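This part shows subunit A:
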Amino acid sequence: MELLKHTYLVLSKDLLLELRRRDSVLTMFFFGTLLLFVFHFSFDLPPDKVAEMAPALLWLAFLFTGTLGLAQLFQAERENHCLDALLLSPLDRGALFLAKTSFNLILMLLVELVVMPLFWILFNLSAWNLLPQLFLVTLLGTIGFCVLGTIMSALTLRARARELLLPLVLFPLMIPVILATIRCMESVLKNGEFGDAVSWLKLLLGFDVIFMTVGVLIFDWVIES
Partner candidate 1 sequence: MAASTQPVEKRKGILGGLAVVAVVIGLYWSLAVAPPDAYQGEVQRIMYLHLPSILTAYLSYFLVFVGSAMYLWKREKRDDLLAHAAAELGVLFTALTIIEGSIWGKPTWGVWWTWDARLTLTAILLLIYAGYLMLRSLIDDESRAASAAAILGIIGFLDIPLIHMSVYWWRTLHQPPSILRPDKTPWETVHPSLLTALAISFVGFILLYFYLLSLRYRVGEMRQEIKALRLERGA
Partner candidate 2 sequence: MGPWGFVSLAYGIVWAAIVVYWLFLKHRYRQAEAELNRLRSSEAAASHDKR
């Protein structure tokens, strides 16, 4: 499939660049852990309340860390007008979208893989067996974030005050994902399985699918020079 081949091509280029400079992944990692400490000090919660607050704190940390990644997403393309080089080539713009989304997704997942267990240790939570389920929810939420985030990052590429405008435009649209992930994680933490939060999970899945397809279809206009 043409689309996947191009996606893989651009993605491996981005990963190679990232592996070489490692600026995005390191800043995101440190920022994530920094937020944990800040949350830890600002809300010194009694242990029982922590389980309740954990999803919100975690997801806030991921949201802001992800925004850092999004701001840097098209940095390589901004130098030497490489974006024009890509637009010039027979690269399918939907593939560019998928590549950039999965690139940011990989970065965020790496950070989350480290930050979540760290969160468990810092807030000495007990429910270690629930981590896989929690990570599934975070994965779906992060996909939703990266899909819409990549579109908004490309949209604000040529705007003044780009880094400020991106979260301003992105976060209101992210509210369904934020609510859904936090509700799912809460019900998993509280009673060990999704239970009535399944409807939230479906909302999350719907959000990801809708905006993934919209992204692939519409990215041609999003990125046109």
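On how the list was made: all candidates are chains of the complex that A comes from, given by their letters.
By definition in this document, a contact is a pair of C-beta atoms (placed from the backbone, for glycine too) under 8 Å apart; a residue touches a chain by one contact, two chains touch by 3 or more; residues count from 1.
Predicted, not measured: the structure shown is a model, and the values here were computed from it.
The candidate touching subunit A in this complex, chosen from 1 or 2, is 1. The touching residues of subunit A, counted against candidate 1 in their complex, run 148, 151-152, 155-156, 158-161, 165, 168-169, 171-173, 175-176, 179-180, 183, 199-200, 203, 206-207, 210-211, 214, 218, 221-222, 224.
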